[in-house]
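Could you have a look at this structure, given as structure tokens, before my questions?
Of the protein chains in this complex, all but one are displayed in their positions.
Our next item is chain A:
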Amino acid sequence: MPMHLPDASLSHVSPYYNPFHQQDYLAAYLDHYTRSPSSLIPYSIPPLVDLSQHPNLRFPAMESLSREELERFQKLSNEYEPDVQGPLVSAKRSTHAISVEYANADPTLAAKTSALVVTHPFSRIMKGDGNCGWRAVAFGYFESLFTLRDPLRVQQETTRIKSLSRLLDQVGQQEHLYEIFVEATEGVMMQILNSIQKRVADEAFLVEAFNDEYNSNAIITHFRLLTSAWMKLNPIRYQSFLAAPLEQYCASRIETVKTEIDEVGLQALVDGVISSSGVAVEILYLDRSEGNAVTPHMLSANPVNIATIRLLYRPGHYDLLYRADPSMSIAPIVNYQYGMTSQYIPWEQAALSFDANPHLMAIPNLTADPFFLGSAPMTPAAVPAPYLPSTRNVFYPSTQPPQSQPRPQSQSPTEPQTQPETQPQTQGQGQPQPQPPPSTMTSPSISPTQTHPLTPLPSKCSDGPQIRLNPLVMKPNLSHSLPVTTPFKNSPYNQAHFLNHDFEPIHWEPSESRK
């Protein structure tokens, strides 16, 4: 051997001036104090420079510090160990522990964490080693599959995840390198399948599998590589959110072994790996924003989800949260918006941006007219009517006398067959034109003759929706014209409400172009 080469991990004194590494140390040290404990330095960088031997080192930011301070910093930096204790994935525990942590913190955090104990009584803590977000999603995904206890689904998922290897091939990953990661994922899938078939009571085996660091790393690496490949194959969706070119971002943030996941990476992980399983991912932000509850954000765009992974996000760190009863999807919260109430009328009113009589609004062709009939701009006379409005005008007064009650216009005349009950009336009048069927709702106040002698109502039949104006049926129109909104569902389980436990904010998919 020509020269003695000290092992990098053991060397503590270097005769060489080494500014680059010096900065690394400082960064590591500062990180420790300025960021949250979970924003971690990936490696303990070997101490290559001993400051005590280099009193003349010049660092602009450090010049004001005394040599003692520098030495102390160096010592702290050298001895820096990320604050990572505990298992990679903890057992499920009471969320109360989290609220205790914040009991004396900012009142907002205290309030939010106490509310969290009620809404999400259980949590699982991830080790903050730089992989917590990846690990939380991966663990949550496998746990969801186990909790569903559907062997067929596990097999399908195994096949699906393995088939994603084609993405890796497409971006040029070498099979001989990635196969061990795929095998690790497959191994956990097999464990889940066996455990379901043996009716294993709890997910302890999964926690154990994830606490085997080598195995855990392999699974996380697999998910990282799939995410990276997905991003590279769908660059349009992600590039605009990235400061760096996508390839560079993937190399430095996604494919690395211990880089914390960020929002873009998390979205890509959900899009590329998790979403197709039907498992949703929801982030609950614990921050000091206004409000008494954590801010939820649904990442999955699936209309129906088989399960939801709930991530508690505290700056730089992710943990898992569990609701009290998965089957309980109605929050014990009074919902003043539409869609969450069992009362029929109020939501109609609330759904409309203008104040309308819900009884009237329930009737087709009358959409907004009771209020606007007198106003010229609103009369749809300018809209060409496909049939003669005058016919209708004659028609209506003539039909009313035989009936004991005023009958509102309801269905489109072009669809007369849907309501066979109208037949007797038609016969009685001998009108060639099909008669509108009776409405399901009767309202004495909206007979066209009573409201106005003008002709707008029939013509509205042709251009307005031929259906009751309610948010549910407005859905298709909305989704085509306004990409930023997703239709609301008239359901007590409406996820669109911000207080709903499964709240899913409506977000625009960059991949969906405006139609």
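One rule holds in what follows: contacts are C-beta pairs under 8 Å (C-beta built on N, C-alpha and C of every residue); 3 or more make two chains touch, one makes a residue touch a chain; residues count from 1.
Heads up, the rule we're going with is that contacts and distances are computed from a predicted model.
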Complex member absent from the view - protein name from UniProt, among "Ubiquitin-conjugating enzyme E2 2", "RNA helicase", "TATA box-binding protein-like 1" or "DNA-directed RNA polymerase subunit beta": "Ubiquitin-conjugating enzyme E2 2"
Which of A:Q85, A:Q174 or A:N292 contacts the chain that the document leaves out: A:Q174
Absent-chain contact - pick from A:L225, A:L246, A:I261 or A:V294: A:L225
Residue numbers in chain A that touch the chain omitted from display: 1-3, 5-9, 11, 14, 16-21, 41-43, 45, 48, 173-174, 176-178, 180-181, 208, 212-215, 217-218, 221, 225, 251-252, 255-259
